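A single protein chain has been omitted from the complex, and every remaining protein chain is retained in its original position.
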Amino acid sequence: MNDPLNVVGRSVERSDGIGHVTGRTVFASDHVVPGMLHLKMVRSPLHHARIRGIDTSDAERVPGFVRALTAADVPHNRYTILGLIGVEPEEEFVLAEERVRFKGEAMVAIVAETEEAAYEAVAKVHLDLEELPAVFDVEEALKPGAPVVTHWGNNTFMYEGHPCRRVRLGDVEAAFARADHIVEGVYDTSPIEHAPTETTGCIAVPEANGRYTVYTNTQALYFSLDNTSIILQVPGNQLHFVGGTVGGGFGGKVDVIVEPIATLAAMKTNRPVRYVYSRAEEMQVSSTRSAWRIYLKDGVTADGHIIARKVTSYADSGAYSRQTPYALTKHAANAAGPYAIPNVSIDAYCVYTNRQPTSAMRGFGVTMASFALEVQMDKIAELVGLDPWTIRFLNAYHDGDMKPHRKLAEDATLIETMQAAAALVGHDLAPDLKAMTSAPRGRRGEESGRP
Amino acid sequence: MTKLRGTGIAAVNYPTGMNLGGDPSQALIHATTSGSFVVSLSATDLGQGLKTVIGQIAAETLGVEFTEIVVDTADTDTGPHDMGTFASRATHRVGNAVIAAALEARQALLEVASEELEAAVDELVFDGHCNLMVKGVPARSVKVADIAALAQFKYGRTIAGRGSFMKPKSTVDPETGAMDPDSTEAHACTVADVEVDTETGEVRVLSIRSAYEVGRQVNPALVQGQIAGGAWMGMSHALYETTAPYYPAPDHSPKDFSEYLMPGPLELPEIECVVLEMPSSNGPYGVKGIGEMTANSPIPAIVNAIYHATGVRIDSLPVTPEKILRGLDAKRATPS
Amino acid sequence: MASTIVTFELGDDREVEVMVRPMTTLQTVLRNQLGLTATKEGCRQGGCGSCAVLVDGEPMLSCLLPVEDVAGRRVTTLESLTPTEGLHPIQQAFIDGYAFQCGYCTPGMVIVAAALLDHDSAPSVDDIRWALAGNICRCTGYGPIVEAIGAAAETIGAGQVEEPR
Partner (left out) sequence: MTVHSYYLPRSLPEALDLLADHGPSLLVMAGGTVVMPLINEGLSLPEAVMGLRRAGLDRLERTDGMLTIGATATLTQLLEQDAVPMLRDAARNTASWSIRNMGTVGGNLFTPPPGGDVAVALLALDATVTLASATARRDLPLADFYTGFMTDRLADDELLVEVRVPIPTAPTAYIKFGRKHANTPAVVTVAVRLAWDGGAVTDARIALGAVGPHPIRARDAERWLIGTTLGPDAIAAAASAAAKECEPFTDAIATDWYRRRMTGVFVARALEQLAPGAGGKGG
């Protein structure tokens, strides 16, 4: 691009480069505070159970033990991360109450002088649990009689009265009836860990002025601060969150799991408290990318135009939904793909199971839709006898096309991007494909080709 | 031992930002006495290079050198509110906020310079290298650093700016799903080449070649970094990663990097890309978001390439060697 | 649980003496007692390589080493590898090649690369990849890191910069 810009558009050296290559960059867990206590969590050994009793008396006798925190110690123990933007209901427990809903759920926070003492005390907390039946499959969870994970009686997140996020454009059934082919597919993906090299963690430090400084690797400082303020029922101005440099996030550090409990522990002990996930906790307890099951049904004309697409998606939210309800909406907004399809019906379900909770991850709700849609496109191409390039050009959206969620497409450049990819790999596109542009249909004399 | 090769493609779009709750970012800028500028944010840098690109956008807007900008992402006491770094939103949202803040600071700078140079504000221009001059009269020029010092010691003025950008909340129609969820769309098309060992089901990804359209690139090297890292992550998602290897069964969940499989340096394919720049209408200097999308198109491209190589369709991720081998067995058992 | 005093050499010219409880790891001593936080803490399982240091010039994982085991030995961390002025050629190559994003794995990568180039001044691409097989990077996809180490080897080999060891 030839704009008269000085700095934008130039590959300047990273401003954090020297810090990173010398190791001088300070990450959250690099703060070492004198007198720092260590927090380790007693976690549920079962996927689903009723809590009959928790006995910390042996743990309290471990040398170096300082404090045990249970649900009763947390001022506003039931919360939901997205409550900040009005999402309801409050559904997750900072520390488990009455039931545990996934293996690894936080039950008792142990604070001790050393990590070793904390581990030893954790091992000496006795749990009295009554195991309950658990459910791990999204469609099993929706069947009558399935174990109920939530506290409201069914296993779906409710979207304004619907058990799923709906998108409707045109008349899918009528279009299926006149389609030459129906192409159906079921796509499954399994949960994925963010695996940042720096695990999630924070250090909460009581300050002289009655405030608490929290060094954290959250991806969203105010999100963490505001949720901590709600959970601990303290004014936000009592909290000072410091971070901004994150050792890999990928969405995993948008949750607010470590800060509230570490800050509470700092309040209760008046000592700095460090709570940093072990790698095993990061993998087995922290949120993952949801597993998805996506049913696609497409109505296609003999010449390869997709005239109807029906999508039924289930995201396995795990025991608590965190950011996943939002992912379903983003999924629903994008589940038809970068294609112009006049009749679309999307039902996207956020389903609770007894699995570790899920949340945001890079590509939030879209990555797995793209997998399903783009494999489906190849199946359609094969069925109608077109090559994989042509089928995509034929159906690509243009500026001004109406998307299923009824926003007109703008900044559409799929066609140009595919042309560039073909050129990159030396694939010779047919002249008509080479000549296409994403400009609004009807201009440049281009045929819309819609049936 | 037979090895089969195949090629697959995939094309995707990806939205920038998400605003179902309102999506604000804010920025503050102030000049130090030496004429460098501090940008205060509460947005975070995950490694994608936010501090660098925001520094570039601030420098561009202020008309000073990039090296004069300090970006602080550290602190809720000093950084104004920001939703956070996710949804491919940071460069777009924070960039717009920083432009607004920089324009305000720039105006303050111009007003002081106008007094000092005894020229009207609209007669003044920046040379992009930390000097202000009267248009067409290079002799009547003053350093930004000097203006910053004069502002504070002679004129008693602040050189500062506040900036905010918010995509207003869009409510979703519960019946039709009508909504305005994002600001713009970036695009990608990936071509993957694979080789499959028909005895073991092992997939070797030979190359991942992509075209991207990401609006304006603020820093092309950082864009390339996202594309290369995302290609690797996409390959990793396609073939290796899972916290539940036998999903939906919860058994054998990994606890370390031995069990949680991700490709290492020895699995690295050839990664190549070309980047188109078609500026967005609402991003800072035409930016679109690229942070998240780079893992997306490689996944179906690889899965489609495996089908092309073997004739086996695998519709569940990750595509393990066992799934391919069982598919090949089934295909051998029922010759078409 | 009596503490003991352990002495080891840090870098080329500094002897350090620390008082530790039994089996405190070298990682904990470096980070919490000596303030040397370039040595990272990514897994404490031996699986990520972000805590790599050199012990008598050979890469080892400080999370798996009781500090008693390095008594009397020479420990090189990224701080000791970094010249007082300027950067080690590997560090410069990482900056020039954008061979990091979040920077958390970078110290371990640079340490292992330094050991590699010490053993073999002109490693093949495959040698570099093998050397890095114990270091996890979640951001870059490894390509830029492998290239940067190759570039550093060329810089050092061309004698443009003395490798400061």
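Think of it as A, B and C in the order they're written, each chain with its own count starting at 1.
Here is the rule we use: a contact is a pair of C-beta atoms (placed from the backbone, for glycine too) under 8 Å apart; a residue touches a chain by one contact, two chains touch by 3 or more.
Fair warning: this is a prediction, and the values are worked out from it, not measured in the lab.
Shown chains touched by the missing chain in the whole complex: A, B, C.
Among the residues B:Gly55, B:Gly163, B:Gly234 or B:Gly264, only B:Gly264 touches the chain that is left out of the figure. Note on the undisplayed chain: of the listed residues B:Gly21, B:Gly128, B:Pro220 or B:Pro321, the one touching it is B:Pro321. For the chain left out of this panel, the touching residue among A:Asp30, A:Glu116, A:Asp226 or A:Glu259 is A:Glu116. As for the chain not pictured, it touches chain B at residues 1, 199-200, 240, 245-246, 252-254, 256, 258-261, 263-264, 266-267, 321-322, 325. Against the chain not displayed here, chain A makes contact via residues 40, 63-64, 114-120, 122-123, 278, 280. The chain not shown here touches chain C at positions 1, 21-23, 25, 44-46, 49, 52, 55, 58-61, 63-66, 68-69, 112, 115, 129-131, 133-135.
As a working rule, only the chains that are shown with their structure count from here on.
If you sketch which chains touch which, every chain touches every other chain without exception.
For the interfaces A-C and B-C, the C-beta contact count is higher for A-C. Averaging C-alpha coordinates per chain places the centre of chain A 17 Å away from that of chain B.
One simple way to say how far apart two chains are is to compare their mean CA positions; for chain A and chain C this gives 34 Å. Counting partner chains per residue, chain A shows two or more touched chains at residues 14, 16, 195, 246-250, 279-280.
Of all residues in chain C, those that touch two or more other chains are 43, 45, 47-48, 98, 100-104, 136, 138-139.
Taken in their complex, chain A has these residues touching chain C: 13-14, 16-27, 29-30, 32, 114, 194-199, 246-250, 276, 278-280.
The touching residues of chain C, when paired with chain B in their complex, are 43, 45, 47-48, 98, 100-104, 126, 128-130, 132-133, 136, 138-146. For chain B in complex with chain A, the residues that touch the partner chain are 8-15, 18, 20-22, 41-47, 49, 51-52, 55-57, 59-60, 63, 65-66, 71-77, 79, 81-87, 128-129, 169, 172, 174-182, 184-185, 187-191, 209-213, 215-222, 230, 233, 237-238, 241-245, 247-250, 253-257, 260, 262, 272-274, 276-281, 285, 288, 291-293, 295-297, 299-301, 303-304, 307, 313, 315-318.
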